[in-house]
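Shown here is a partial selection of chains from the complex, left in place.
Each chain carries a letter (A, B and C) given by its place in the written order, and its residues are counted from 1.
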Amino acid sequence: MNLASDNIAPAHPAVIEALARVNEGAATPYGKDETTARVEALLAEIFEHEVGVFLVTTGTAANALALAQMTPPWGAALAHHEAHVMHDECGAPEFFTNGAKMVGVAGADGRIDAGALADILAKNFWTPPTHVRPASLTLSQATEAGTVYRADQITELFGIAREHGMRVHMDGARFANAVVSTRETPAALTWKAGVDALSLGFTKNGAMAAEAIVLFAPELIEGLAERRKRGGHLWSKSRFIAAQALGLLENGLWLELAARANAQAARLTLGVAARGLDLAFPVEANEVFVWLPAEIHQGLQDRGAHYYVWESDCVTPARGGRPREVMARLICSWATPNEDVDAFLSAIDGAAPAKRASRSPGTPLF
Amino acid sequence: MNLASDNIAPAHPAVIEALARVNEGAATPYGKDETTARVEALLAEIFEHEVGVFLVTTGTAANALALAQMTPPWGAALAHHEAHVMHDECGAPEFFTNGAKMVGVAGADGRIDAGALADILAKNFWTPPTHVRPASLTLSQATEAGTVYRADQITELFGIAREHGMRVHMDGARFANAVVSTRETPAALTWKAGVDALSLGFTKNGAMAAEAIVLFAPELIEGLAERRKRGGHLWSKSRFIAAQALGLLENGLWLELAARANAQAARLTLGVAARGLDLAFPVEANEVFVWLPAEIHQGLQDRGAHYYVWESDCVTPARGGRPREVMARLICSWATPNEDVDAFLSAIDGAAPAKRASRSPGTPLF
Amino acid sequence: MNLASDNIAPAHPAVIEALARVNEGAATPYGKDETTARVEALLAEIFEHEVGVFLVTTGTAANALALAQMTPPWGAALAHHEAHVMHDECGAPEFFTNGAKMVGVAGADGRIDAGALADILAKNFWTPPTHVRPASLTLSQATEAGTVYRADQITELFGIAREHGMRVHMDGARFANAVVSTRETPAALTWKAGVDALSLGFTKNGAMAAEAIVLFAPELIEGLAERRKRGGHLWSKSRFIAAQALGLLENGLWLELAARANAQAARLTLGVAARGLDLAFPVEANEVFVWLPAEIHQGLQDRGAHYYVWESDCVTPARGGRPREVMARLICSWATPNEDVDAFLSAIDGAAPAKRASRSPGTPLF
């Protein structure tokens, strides 16, 4: 029972088939192949907008390249203080921007708080040339806390950013999960709400390794081809990144797989809630953050459960469940089998059977 | 008939099969999977040496990361003045090293000349801190001119480099072709000859996109994991790079495919030579540089032949063939069909039938 | 009445005289001159330790260069969250380190709190290669809040840093003021307490523009000459930086001038306290942070007083003085005339005469 991440999953068979399908004869290299062209056209259609598309293979590359297009070396990129780009990319944004500053913004449940954003931008440390200038805002969708931004929430943050001349980037490593969760269109969640550039993740969604930098603002295109090349991210046999994207985008498989992951997370959530465990964040996509009594955590470890122990400064207040001793991050992917979830829940029971769940009936779960 | 590059080829079916084979169940991400471990073990065996292995997906990334481990920002990396790292990576080495200097060294036929290397290192512009220091030497194997370095040639260059405290890197985008061509062992062509780090290319060899940075000097390992991560080159689903390498390394397929490419290039060479065309460089691997009269070049273009028109300052002297008007770079891959070579030769004949080849019998061709 | 900063002051006459004194005949350039050698020797004597000395002309350069010697691109430099290096150098540390991360640490009164430091280092975001590693700790002495670190406080922070393999840097833009304030020796406040490198500021102290990077850890020397050169900070006529340092260091003028600045700040503090104004931080050097009622602030502006309106998240709790509406940062330099302080205090009286100061007799002021 491995709930460590959605990146432990294999690729969806359709992705491997797509690879095999394009693996025929010669193809123009370096992104000039037909498969790449089809992905570009498909993304324009899906997003209902002209787009600049740059395929790469890691979210770190997609985020860092996109931010570098928006953030001069003497700029700041603002992100939720627990965002992936802040901590989990070993300084990739700083490397690709040549030393821009990543500035953390607070907000409950992994979402940037509009008031906190306005406050930090009102501080007196943005006067050039002594200080860096606020250049970009990056939102994780879904967030690292497993929550999502609704279109109106994005629009609100965008409004604040625009007042300060900032660009808006979206780290969409789990964008598909957010689309499914919000039931809003890809367009509504991006350019219609002010997003200039999206890192659209396919890897966690079911690909082997594929991410698309999708630019809605054409003026951001200049120079990105060069950045990608000198970053070592331009594949010669580029059809093989494109094929993965195609395998997921065609027939809406990307949303189907995200729905499957979200549903599995919902099942898991019901299970842990029924056992009186408290959630650290609302579950809105495919990530479940649950408080475990130490005893249960130990029992799960003993039974071979894989998950990360998490830390956060922005958890939701306690609802009166079992003790909040260890925060576990549980992630479901398109490939998480029912058996893993069931085994996980059983292992909880084995570790420390719940008395009756203390949550009173009627309290919304997520 | 597409002889533009070995990167227009598809992946070898064994590579796709290897991908499919590992595409089962959960795997630890970020290079900690079993497939990666097997590749590491296999490379240690093939190179008869303990190795540090870092998988990435482009040669540009492999070269730039390896050079950054050997070259401080205030260092210089010396390379043949027509090497790929000098011109064709959009400044990736400069980016990853944070601004080290790439210094070109002359040499006939794409190989660094030992005398020229010694001369440039004897110049008076290496005094710190005014000048950068010579830090690394990088050799392309096979070279960008389609020639190879024999082990003793590498050893000689290494001797000079060592005297100046420099490290030696090998850009092995076509390393397999060189192994086949020289009939020397991977060990003989690398660490036994003084090579500290090798960019071992699988992409041109038959992979989709896979390259291994192979470190023979353990002190070069420190920091490389971080460089790779912040460069955006650490795959979460790393088994899928490793599987490609495995598919080629197991059963010696990598050498078999290189031999196939080299043999096809040899056939092509015989064909062009029989037509009285002059070679720009000796053909020692899978690249053929041939001088075309303008009339033939035009005829080939009209007949749909794909190849690059090349420029070089280090060509071999004329041997008295047909006029040296256009230099064509012709590359054969493992996948180049006989038909493409035959069609190419026929197209030459169609464009401007040769009188009898002027080369006298007995002159060695390559 | 200009209390805006200690960098609005002219150079001390002794500094100009020292310049004139060395302005005679030829001198070996690039730091190989005799004056530089004398500064090096004098600093070794003053710090009672062998030192590596690198002269530059701005604190930003000194800090960024020193941090770059201690912090790899994939490292983090930890600083008080309101430190100068965090905000006021337009990303110089990020630029010189090639993108290391600046991480803020909390602490009252501008001093890093040992508990907060230990806490942040205990977080789970320091696992390589996903995360950057904690590489250096930088302390401002005196702090940006006008307080100082005692030797034992530095030792405590150093102890925590050492446990994590971190180096310790001190931003000594106002080091002389701290020496005078603490009555501890330069040695006690630096290497004896674990400091590896000091940015020793002469500019605010009375120079035109001179700062010395003083390295106590000899292993930090390698590469710094090159960093300084390629940063454009190696003067050809280097005697003219050295002469400034010499003019201040000889005969202890540096401490005399710092004492003068501190004393003037103390006078100012007595004056504002006597008027019932509340201090935002204890006054321990030459910076006075005082809370002004808006009415007084306006009156001071109207009367032509120059000072910065400040913001801080780490102020000392209110002591029951007049309302805390505007925080003013008032800085005295060696050159601040009594007249400026007196005029400032009079202007307060003019703006809004105090009733009797509410502070009861006996409460310590600073």
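Just so we're on the same page, a contact is a pair of C-beta atoms (placed from the backbone, for glycine too) under 8 Å apart; a residue touches a chain by one contact, two chains touch by 3 or more.
Not measured: the values here are computed from a predicted model.
Trainee: Beyond the 3 copies placed here, what is the full number of copies in the complex?
Mentor: 4
Rule of thumb we're sticking to: only the chains that are shown with their structure count from here on.
Trainee: By Cα centroids, which chain is closest to the centre of the whole protein?
Mentor: Most central by this criterion: A.
Trainee: How many degrees of rotation bring the Cα atoms of chain B onto the matching Cα atoms of chain C, given to the nearest 5?
Mentor: So the angle, rounded to a multiple of 5, is 180 degrees.
Trainee: Taking all residue numbers at the chain A to chain C contact, is the shared part over half or under half, that is, same or different?
Mentor: same
Trainee: Measure off the straight-line distance from the CA centroid of chain A to the CA centroid of chain B, and report it in whole Å.
Mentor: 37
Trainee: How many angstrom between the C-alpha centroids of chain C and chain B?
Mentor: Averaging C-alpha atoms per chain gives centres 53 Å apart.
Trainee: Where the CA atoms of chain A average out and where those of chain C average out, how many Å apart are those spots?
Mentor: Those two chain centres are 41 Å apart.
Trainee: Can you list the residues of chain C that touch 2 or more other chains?
Mentor: 73-74, 98-99, 128-130, 132
Trainee: Give every residue of chain A touching chain C within the complex, in rising order.
Mentor: Residues 73-74, 87-91, 94-95, 97-102, 123-125, 128-132, 309-311 of chain A touch chain C in their complex.
Trainee: Please name which positions on chain A make contact with chain B in the complex.
Mentor: Going through chain A, the ones touching chain B are 2, 4-5, 7-11, 13, 16, 19-20, 22-29, 56-58, 60-62, 64-65, 89-92, 94-96, 203-204, 208-209, 226, 229-237, 240-241, 335.
Trainee: For the complex, give me every residue of chain C touching chain B.
Mentor: 30, 72-74, 98-99, 128-130, 132-133, 223, 225-230, 234
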